[in-house]
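Here it is, the structure, as structure tokens.
Let's look at chain A:
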Amino acid sequence: MPDAQTLTLISPELLLSIFGLLILLVDVIWREKSQSALPWLAILGFALALAATLYIWGSNISLFAGMYMVDMFSLFFKVVASLAGILITLVSIDYLRQRTPYRGEFFAIFTFSILAMMLVASSASLLMIYLSIEFLSYTSYLLTGFLREDKKSNEAAIKYFLYGAVTSAVMLYGLSLLYGVTGSLNLTDIAAAFSATVDSTVRMIALVSTMLVLAGLGFKISLVPFHQWAPDAYEGAPTPVTAFLSVGPKAVGFAALLRVALTALPQWVLPAPPPAPVKEIPLVLAVVSIITMTLGNLIALRQTNVKRLLAYSSIAQAGYMLIGVVAVNLTGNSPFSGLNGILIYLFAYLFTNLGAFICVIAIENATGIVEIPEYAGLVKRAPLVAALFVIFFLSLAGIPPTVGFIGKFFVFGAALREGWLYLAAIGVINSVISVFYYFAVVRQAFFEAPKDATPIRLAPLVTLSLVVSAALVLAFAIYPQPLLNLAAWSMGMVK
Partner candidate 1 sequence: MSLDPLVITIIEALVKSIVVIVGLLTAFAYLTLVERYVVAKIQSRIGPNRVGAIGPIAVLQPIADALKMIFKEDIWPAQADQVAYTIAPGIAVGTALVAWAVIPLNPSLTIAGYKIDFYIADVNVALLYLLAIGSLGVYGIVLGGWSSNNKYSLLGALRSTAQMVSYEISLGLGLVGVLMISGSLSLVDIVQKQATVWNVVWQPLGLIVYFIAATAEINRLPFDLPEAETELVAGFATEYSSLKWALFYMAEYINMITISVIASTLFLGGYQGPFGILPGFHWLFLKIAFFIFVLMWIRYTFPRFRYDQLMRFGWKVLLPLALANIFVTAIVMVVLGR
Partner candidate 2 sequence: MDLIVFYLFATLAVIAALGVVALRNPVHAALCLAVVFISLAALYVLLSAPFVAAAQVMIYAGAILILFVFVIMLLSPGVDQGAGALKWQRPLAAVFGLALAVELILVLASAVLPAARGQYTPERLAQIGDVQAIGALLFTDFLLPFEITSLLLLVAMVGVIVLAKKRVRS
């Protein structure tokens, strides 16, 4: 039996487990009568989990025989996860009402998927990393295929599942190699075992297994060449779930990648002092990053479905974020450590992308429109949505005064500091390309004549969450200090 201190430190996770089970139970007992209360129960759960996270803010301790780290790095992701949970639940309420009778199960599974995000962020052992990533994957597959009567939703779930099953098997293979060569599941022990040996084949195995693990995490993050599921899954999934897929798995995929890279494999990842050559793993990641952002952006140019467009855009965004991983350097006191860049970028991307998807949901809910040509004249029909679309797209493209700019600034800055000039240059070129397709949507919305001029009525909850995310995007751009502090603190985990 864990002691009271342990229970306090895992209270966000405990609260979400309890609320997830509670939603299932209430749904079973009261059925129809409880339907409208269930999402609020979920939101209460996320709010309490957020409060609990803030209560244990500043902890830095490892639990369960070193398997579970409660540190600033993981707490950062827990805050992100609970906020995303609240926003997505708010917009799901109206969306699901006409689309599925199994809303109780939806909110329960969704609560568990946020729980899984928190678990990934804290995992510090290969076993926990695999288990919690699988947990997140299962809930994501289920949510993607949740509209059982909708063929596209089914197709999306099947594709997502098949890809996920294969990549997770590959990742498991990599993890088992890591375990076999170091004899430990614990990330810190693995690092110790690696630094204790000079055998060159051990280095080979470390590289091979890292590549295999990268396949599994790359799938979650949707890096090329593990990205093919993303457009179909994003298009077919219920749109609030798409919003979740574009931020949740991606964020914690990066969390797991950073945790493994920086805790278990620092000597293969972190740069040595200057005369030494660039290491293999950052080099591979740099290539993946270039391909990912270029491919994502180029294909996004040709999309006409707004969900697919955002899917390719989110693939490209993963490429930018990966630059931060490539350029991680934790020595010295530079404000551009790479790590803080990724965290700021993730935070910015989270609310921006969620906001963009909430715009899509707002319109889809009222009219069913998801094709970009039909967005013509949106500014006349729903001026608020059209205006906020501009803000979110500015942020996604990384143009000030939005929080997206700050994210790109720190990521590209880290690349420049570490001498990855061409990487930063390609990143900037890609950002310019992305402006074209983002503003293709804006052009439709603002400068084309509407075919149907009836105003679009927005549900109050959707409007609320839209305004909240837009406010966050602008507020953190104007006053980024908390974000900068937050990201700087989170680096405590590797020091």
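Keep in mind how these were chosen: all candidates are chains of the complex that A comes from, given by their letters.
By definition in this document, a residue touches a chain if its C-beta (ideal position, glycine included) is under 8 Å from a C-beta of that chain, and two chains touch if they have at least 3 such contacts; residues count from 1.
If you're wondering where the values come from, they're calculated on a predicted model, not measured in any experiment.
Undergrad: Which numbered chain among 1 or 2 touches chain A in this complex, counting any copy?
TA: Here, the candidate touching chain A is 2.
Undergrad: Provide the residue numbers of chain A that touch candidate 2 in the complex, in ascending order.
TA: Chain A residues touching candidate 2: 2, 17, 20, 24, 63-65, 67-68, 101-102, 105, 108-109, 112, 115, 119, 127-128, 131-132, 134-135, 138-139, 141-142, 145-146, 148-149, 157, 180-183, 193, 197, 199, 201-202, 204-205, 208.
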